[in-house]
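Every protein chain but one is kept in place in this view of the complex.
A and B are the chain letters, set down in written order, and residue numbers restart from 1 in every chain.
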Amino acid sequence: MKHLLGVIGQPRAMLEELLQLSDSFAEVNARAIPKVPALRGRTVATLFFEDSTRTRLSFETAAKRLSADTLSFSVSSSSVKKGETLRDTALTLQAMRIDAIVVRHASSGAPWQLARWLDCSVINAGDGWHEHPTQALLDCYTLRRHFGSLDGLRIAIVGDIKHSRVARSDVWAFTALGAEVTLVAPRTLLPPSLEGWPVQVSEDLDRVLGSSDVVYLLRMQRERQHEALVPSLREYTARFGLTRDRAERLADRAVVLHPGPMNRGVEIAPEVADLDRCLVLDQVANGVTVRMAVLYKLLAGSAADPHDAVGDEAWGPIRSGGSDG
Amino acid sequence: MADLHTFVLKGASVLDASGRRSADVLVRDGFVAAVGEGLDAPRVLDAAGCIITPGLVDLNAGLGEPGAEEAETVHSAARAAALGGYTTIVGRADTDPVVDSAASVRELRALAEGAACRVLPSASITVGARGERLTPMAELAALGVRLFADDGVGIHDARLLRRAFEYAAGLGVVICQFAQEPSLAAGGHLHEGPWSARLGIGGIPAEAEEVVVMRDLALARLTGAQLHFRTLSTAASLAMVHSARRRGLPVTAEVAMANLLLVDEDCAGFDPATKFRPPLRSAEDRRALVGRLAAGELDAVVSAHTPHSVQDKEVPFDEAAPGASMLQWTLALGLSELTLGEGGPQANAVGLAELIGALSWKPASILHGTVPAGTALTYGVIESGAAADLAVIDPTATWILDPAAGASRSRTTPFAGRSLRGRVRHTIVGGEPMVLDGVAQR
Partner (left out) sequence: MAATPDESRTGPPTPPDGGVFSAPTQVMDAGDVSRALRRMAHEITERNHGVERVVLVGLVTGGVVLAEELAARLAEIEPAAPPVGRLDVSFYRDDIALRRVMPHAVTDIPVELTGRVVVLVDDVLFTGRTVRAALDALNDHGRPKAVQLAVLVDRGHRELPIRPDFVGKNLPTSREEDVRAGLDGVQLRRRTTGVAGDRGAVTGSEAR
């Protein structure tokens, strides 16, 4: 595994391996000094074409806890518009002998293009409306820690699915791990086609609410009302917001997730955001953990796993009473 | 020297609008002098096993010049075209500046002097293709401009389009519409459907094209003007055009080769080379387009050649400029991917005559009025007295598409590395071999 570009279509085993690896880093993060020398001498660059302080800090923290050097490269869209192509920018970074590039880009697919041009590892930290694989991993990890497993969990993803890379990655990761996903949104906020998506769809949050183990709220961008996708934020909140009233009708064991930053009062009522069942802060903490696992998986060593090379099956059976030769 | 202008193409079969037959073709002083068995001349061009067809005619070729000479010039485009079997290409007016005045038409004519094939200008419908004032169409028509188009933009104001139709109808020129409703296509870079949804890229619905086709057919009926649709891409668009023509409307439509070969799923790797305008459509749309071609119902297949410099495609998919370098490869791609090969049966295979017709004599007939006055050219039939604009195609030659080996300055293509079957051996333009044994002579 050289790159982490997306989770769509990834096999369950790959996701589970990363989640299991995350357990080791959760132990590291629980220590008084949460740092190991695993990636000493490696350099991880964050290349953000779109501002996201939260995600960038999470990756940089993860890299530092693995003792990697970090380098932050923020590219304002204006300087790119001056004529430097995506490829130029990438090759410039590569010339600095980077081992991994963590890239955030407003254009879907940009990390795939970088991976074609570069020799180093590429980690997708969110591309356009397309994918946000480490968010999906941290969401899965959060749910796995809370429920033990995602198998059979009923998850409602509520809000602007159409423009959400989080939703796209989550749908495929959740279902690959055995959960059932229902998308809850007005038709205007759904992708134009859901052909091939392993989901159910509802326009009625109240009908889905009581039977959901997880309510995953997406951020509602204010611009959407100007694009006539919703008449007003007020109407959106009335139909799809997790209001106090709706929160009371959640199942006892249900939890609430949100990729942050939250629009309190729009997709989530302020009081609901502070409930114990709202796992937003767990998600943030787990974000560092799973990103450590991803960095370690991609950057620790390059040859095949020696545990694969030296299989125990190469040994014969133990014979009792053998000589002490 | 006169001998150089007399030669015979030997050993081929002739395929034209009248059918296919085994014959040699004698060319003298720019015209076909004789067609028949056992012709001879001191100069013989070997055409053994080849097919001689009327030269290909492209109604939709981006020239790059003026404005983007680093990506293409008139001469490099013409050389690529000649190597691709074209004897006439019509340059799109979407250059920088736009071809919208007598001066810019004359400039293009001057640039085309000495090019490897005939390069004819088209002009925009409105000044600067800004959709405000009409260009001096009568003056431009007098300079030989036959096709008018606001390429890549289209005319959205229905009243303005009506006026353009009415004004053009009296001049015997053709209004070409680029059919895409901008408000429905806004923010789109890919056919709207399962793949745009999956890839998280804004979609351009088929209906963005179809609503324009629907409206413009009504306006064409209202005005009686000749209407030609640029690069239609959906099954429903072509069905509407087809039924309008059966009702007697003077309407034609072209389809870009890329839309006959590729579909939206081909964009799944986010390779900007697969970005086209109109977008690559669904597999069903592609099947319908190929079906129309096979049934002889397409008026023209165009290259929609769009030169780009490399950096135009080294950006993310949604920022990349649409289109590809096509002139040199269009015929070979069509022969390889659409017609029945030696390899056996193939679903929806297109007949050779249908493919060549849509690349040659059918677009030529749309362009018919651009023949310079005083010449007695007939299009589509290779017979004594016809202009010697000929393509000699070796249908069995196999080769690999290598953009770096192409004559075009622009090398962006999603087809790099494809195995091709069928290659142009000679291209004769006005009786002069511009391509001999696959080598451009200019």
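Please note the rule applied: contacts are C-beta pairs under 8 Å (C-beta built on N, C-alpha and C of every residue); 3 or more make two chains touch, one makes a residue touch a chain.
These numbers come from a predicted model, not from an experiment.
Student: For the chain that was dropped from the view, give me its touching partners among the shown chains.
Tutor: A
Student: Please identify which residue in A:14, A:28, A:57 or A:106 touches the non-displayed chain.
Tutor: A:28
Student: Considering the whole complex, not just the chains shown, which residues of subunit A touch the missing one?
Tutor: Touching the missing chain: residues 21, 23-24, 26-28, 31, 33, 35-39, 41, 66, 296-297, 300-307, 309-325.
Operating definition for what follows: only the chains that are shown with their structure count from here on.
Student: At what distance in angstrom does the C-alpha mean of subunit B lie from that of subunit A?
Tutor: 46
Student: What residues of subunit B sit close enough to touch subunit A in their complex?
Tutor: Counting only subunit B, the residues touching subunit A are 192-194, 196-201, 203, 205, 269-272, 311, 314-319.
Student: Could you list, by residue number, the parts of subunit A that touch subunit B in their complex?
Tutor: 8, 83, 85-88, 105, 107-110, 112-113, 127-131, 165, 168, 191-197
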